[in-house]
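Could you have a look at this structure, given as structure tokens, before my questions?
Yeah, one chain of the complex is gone here, protein chain that is, but the others are all in their spots.
Letters A, B and C name the chains as they come in the text, with residue numbers starting at 1 for each one.
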């Protein structure tokens, strides 16, 4: 499941579905809204392009790290502190592939996928600085 | 929660409880019984010592990698293919700490904690070779 | 011919989420964006520097494919194109 959505994610269900034959390790990354003195976070995506990028990243990670399954759910809209922003679930035969594959996906998302975050604060809103490399 | 137990683990509950103030990243490692032509897996622990080691590893990981929370549940007894063996849930402010801390815990468990696995096969049972360094 | 320009994040707040406009054959991406920010000094200042070049952090896409800002002046738009302009991404 590769998705950009407003709704929350059912992590248990994704973990259950990642239990492919041959899988020995499942890794879940859950990025949540951190309490940096913010009231809420607002996320925006260039949806069509972002979804296509996520699908491309999932395929690349599977090929490079031998993943058996990849799920990526990136949420958009307004999220409160502690809410899930990004959930990545990967399964692999062994732990190294799972850790490396998961990290590869996360770094690629931060660098390439057109999604932006704005922190809503009582003192004024602030766009989160991107980590993308501008070649 | 640091535990060696026969019962299964509620991963969603652990993820929910890991949402500490200041946490931005939660990482879940779920080691499951891999379908290597086995019927079941049987796990055995030197319980008192293993629990003490897990607690020590959790403290060390928190100190070294700035983790905000650590949960480790290692199961023992007979487990079928696809069942959870080991669940590690860590939370941290940032992703790097979460990945590094989680991996540190997993490697330390494999090296130090007195737990053993036996694969039950139709062709005959087999103890899984350890990864511990015997100094 | 008709093209759609989409602004995201900080640029969207300064301009519009999207503008559909008619352009002449032979219009470059740079010329297009310069034209649609004609009456919007805040957006133009966020996107262009004082020499009229794209600011370093600006990212451009033409129908979902990245276009280097240094090439945008020689890259022509075609009928039905979707041009996107946004600051560095910050998902995850």
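Throughout what follows, contacts are C-beta pairs under 8 Å (C-beta built on N, C-alpha and C of every residue); 3 or more make two chains touch, one makes a residue touch a chain.
Predicted, not measured: the structure shown is a model, and the values here were computed from it.
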Omitted chain - touching chains that are shown: B
Option from B:20, B:78 or B:118 whose C-beta touches the chain left out: B:118
Hidden partner interface residues of chain B, rising order: 31, 43-46, 48-50, 52, 74, 85-86, 106, 109-118, 127-132, 134-135
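Basically, only the chains that are shown with their structure count from here on.
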Chain closest to the middle, measuring from C-alpha centroids that were averaged per chain: A
Between chain B and chain A, distance of the C-alpha-averaged centres to the nearest whole Å: 23
Length of the line joining the C-alpha centres of chain B and chain C, rounded to whole Å: 50
Chain A: positions in contact with at least two other chains: 31, 106
Numbers and ranges of chain C residues touching at least 2 other chains: 92
